[in-house]
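The complex is shown incomplete by one protein chain, all other protein chains being positioned as in the whole.
And now, chain A:
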Amino acid sequence: MIQNKKVIGTHEVPIITLAEVAVSFGAVKALSDVDFRIMPGECVGVVGHNGAGKSTFVNVINGRLSPTSGIVNYAGDNAQADFRNADRARTVGIRSVFQELSLCPNLTVLENLRIPYRNMPLKNWRKEAGQVVKKSLDEIFPGNGINPYSVVADLPIAERQMVEIAIAFSQRDIDARLVILDEPTSSLDGSIAEQLLSYIKRFCEEGGSIIFISHMLGEIFDVATRIVVMKDGRIIDDNLVSKFSRDTLVDAMGHVVPDTPEIQVAKKNRSFGEEVLRMENGLSARKGEIIGLAGLAGHGQAEVLAACTLARSSDWLASRNPQVVFVAGDRARDGLMPLWSIMRNLSLQTLVEFSRGFWINRIKEASLADRWHSKIGIKTDNLMNPILSLSGGNQQKVLFSRALASSAPIVVMDDPMRGVDVGTKMEVYRMIRSEAEKGRTFLWYSTETDEILECDRVFVFREGEIVSELTGDEITEDNLLRTSFAMQESIQ
């Protein structure tokens, strides 16, 4: 290959090159040591488990995030430390379809084209926009029957996703050269998804490039020419698709997280009591059991937890004998009273249980808070300090104490360890285990594999349904990955 022959559009120049790119948010490293390039005509599948850094990775490529260190090259020219990366990405022809729908629901289909198309000619634009969207829709999804003049909010979700994809591929002043598709088939049914995949293949044959993120490994194997495997913010494998099989791909995604022997011992020889919970979708739990809800984030676990909690608690009155307590993961949204003291936050759940009559029993409240202060090790010298004076991990401990102080037999946890340091995690794991041994049941949704490995029984969710139930020795990272990613479609 001749080095100097760097002309945009030829097959010798990568559309984008990342060299030693790292992104960190404060102390958290979202991406490190990423080297990546994509040539015209390539379709790169990106796979990885929750929090592997996939979205950070694509956001660096489309320019919405500037790397903390490292170099990003767009089609040859150097854009290091340039805060206008998003503009560069646009002028090179990089477009994205995001997982959460990014259409304006109050506008019509053709008006939505106007938003990403910045230099649209103003003369007679409605008619032209309508034709462009229609052409793009017909090309990707033949026979779709979507009227470009209909309002997006009136379309069913699948058609909205089709519109979004069609807009991303539509013809504009700058041609699409690299389209990033993040779970593009999540709301499409089989035959429509098939149309998209075959369009992607045609697009790549004509020299376009695709970055394709999906939890459907079948689709990845179907369209990708190359697969990038991510884990913990790094690219750990980047190879031609022919070098992978399903098994090696799953192996690559989940490298060793050894179980600590302590847990293994603790897990053995446990017997459980009678069944205390059974839901329509097959989720069940026995007394003293720690149930894990696994799978990729946003596949219906939170909804199941909410349904379970709401069905067992009254809308009107707090009970003196609550059936279930809830530990929030999104502390700011579901957990904390940000203006209250640590003590008030801690005693919130149990005020009714520990008080008789109309008044709050202040003495009992204080003694309860003191007991948990020492028991769970909240790092403060005065429980009357405001809750926000604590670190995130300690705030989470307060929320745990709030729930565990209650007498409720079922504890529901919605990914409670988000943003919590390792030390606190270990303490909380130990506490959960000892509470379970006393006969409490835990429902634990977590996006982190090592937490799921702590559970006695695991239900894996995909697309809102339970796809498998793992017990005892079956709970391995391997099995979790295997079931979280859809495997059923075979390679053609």
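Keep this in mind: a contact is a pair of C-beta atoms (placed from the backbone, for glycine too) under 8 Å apart; a residue touches a chain by one contact, two chains touch by 3 or more; residues count from 1.
Just so we're on the same page, contacts and distances are computed from a predicted model.
Protein name for the hidden chain, per its UniProt entry and selected from "Spore germination protein", "Membrane protein", "ABC transporter permease" or "Alpha-ketoacid dehydrogenase subunit beta": "ABC transporter permease". For the options A:28, A:122, A:317 or A:363, the residue in contact with the chain missing from this view is A:122.
Checked against the hidden chain, the listed residues A:39, A:71 or A:86 yield one contact partner: A:86.
Screening A:153, A:311, A:339 or A:426 against the full complex identifies A:153 as the residue touching the chain left out. In the full complex, chain A makes contact with the omitted chain through residues 64, 86-87, 90, 98, 102-107, 111-112, 114-116, 118, 120, 122, 125-126, 151, 153-154.
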